[in-house]
Structures are given as structure tokens and as C-alpha cells.
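First the structure, which I've put down as C-alpha cells, then a few questions once you've had a look.
All protein chains but one are shown in place.
The block that comes next holds chain A.
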Amino acid sequence: MIDENESPELTEDEKRLFADLMPEDLNEILDTGVNRRHFLKLITMAGGGVLAAQSAVAEQLMTRPFAETGTAEFAPDSLDNGVSVSFKVNGTARKLTVDSRMTLLDTLRERLDLTGSKKGCDHGQCGACTVIVNGQRILSCLTLAASCEGKTVQTIEGIAQGSTGATTRLHPVQEAFLKHDGFQCGFCTPGQICSAVAMLDEAKKGHLSYVSENVRQPAAPAKLSNEEIRERMSGNICRCGAYPNIVAAIQEVHSGKPVEQIFRSV
């Protein structure tokens, strides 16, 4: 048991760990015993492992090279299996060398500073990383950047229409998400919007879904029920459960008619 009146002094190692982990709290920790007890408890509970691992992460975060923008090469010598790839992202040509293991998602976020696309599960299960490649919605977490040679990529940053200065207008789906509160924390929203934009296009082409009534009819622009929208958007998971509002927003754009706003939780 730790004595209430124990001196709050930390060892040099402890100080270093704290300086790493919570630099802004260091002085307070040095001045109070409470935090020291908390610290010791953490250390004993985790056998030091948790903190040590966190500090390794903290170190990595702090020493990571800044994401480069533009077309400069990324220290290609340090890449094991570098692959050079040229593609168009939101209308701008990009050329870079990537590690063969780099996903499109990591490339967008870490190399091109396009952090709108989110990493949720990183395994194709949540849809947070949805982007539009060659006009089709796909998951950037299961796409290798190397495989995007010559392709066009559209991310949430490029969804707004005429994205040049004063003339920028939000995409109708973005407007509708705002109007209908189609988000709470917003984490899934970029993926939801990219997915919805491409999905509405699929419906126009007459693509079917598992709940479509008549599979055998010739392809014609589909009129989507809310059930259809739900099924077609099922690859985008929302932890906050903003689904009713998301469906309302998409329905409004799809039908072209105002949909009543939902202010109740379902």
C-alpha cells in the first residue's frame, strides 16, 4: 500500500516517461502525490508494458516525418519495395513512390494530406474509408496505392462542386446531410457522403440491390424506397446511429422532393 504522505518525487525514468506522455502535466505531477499514486498504480497494473508501449507510440508520432504534399519524391531509398504510381486525385495529377504495402487510404491521409477519408476498421467492414475511383465507390483501406496507376480518385475533399474559391458549392448530398443532421460525431460522414453520391449514380444506371423487387426487368433508373437506400448503404456503418437522418438526407436528394426532418431518435 502506498503511504498518503509519501513524497511526490519521481525517479528520473518516471519523469522521462511522463515528459513523453503528458508534457503539459509534468509540473503538476511533480507537485502532487495524487498523480504519483495514480502513476504507480498504472505502472504496477500494467507491469510497465502499457506505458512503455504508449511512449513508443508517442515517440513514433513525434518523430514521424511530416506528410509531404505535392509531387516530391518520398525518400525512395528508404523504401523496401517502392512502386511509382501516377494518378489523379480530385482533379490534380499526383506522382509518387509508395511502399508496395501502402494502401490508398494511407497514401491519401499520410502522403497527400487528404485526411477526410477515415480509417475505421481498416478491414473493409465499416465504409469510413469509401472513396470514388474511376466513378465507382470502393474501399480505400483494401486498395493498394500501387494498383491505382492511371486512375482517377475522388475523395470527400473533391465532392463539392466547382471547388475553386468563391464559386464553391456543396454537393446536394452534403447540403442534405447538413439540413437533416446526417451525422453526430462525423467520423463516418465522409465515407457516407462519398458512398451516397456514387450509390445515387448506380441507381440512375438501374443497378439492382438484394431487396429490389423485380430482378429480371431491363435496367432502368431505379426509384429507391427507404428500404432500398438502407440496403444499398449497408456497407457504411455509423457508430452514432445517425441512420434515420442519413436515409432522409439521401432520399431528399434522390426524390428531388423535400423530406420531413426527423427530430426524434429511433
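By our rule, a contact is a pair of C-beta atoms (placed from the backbone, for glycine too) under 8 Å apart; a residue touches a chain by one contact, two chains touch by 3 or more; residues count from 1.
The working rule: contacts and distances are computed from a predicted model.
*Asks:* Name the chain not shown, per its UniProt record: "Cytochrome b561 bacterial/Ni-hydrogenase domain-containing protein", "Energy-coupling factor transporter transmembrane component T", "Catechol 2,3-dioxygenase-like lactoylglutathione lyase family enzyme" or "FAD-binding molybdopterin dehydrogenase"?
*Replies:* "FAD-binding molybdopterin dehydrogenase"
*Asks:* Touching the absent chain: which residues on chain A qualify?
*Replies:* Within chain A, the residues touching the omitted chain are 80-81, 83, 100-101, 103, 122-124, 127, 130, 136-139, 142-144, 146-147, 149, 195, 198-199, 202, 205-210, 212, 215-219, 230-236.
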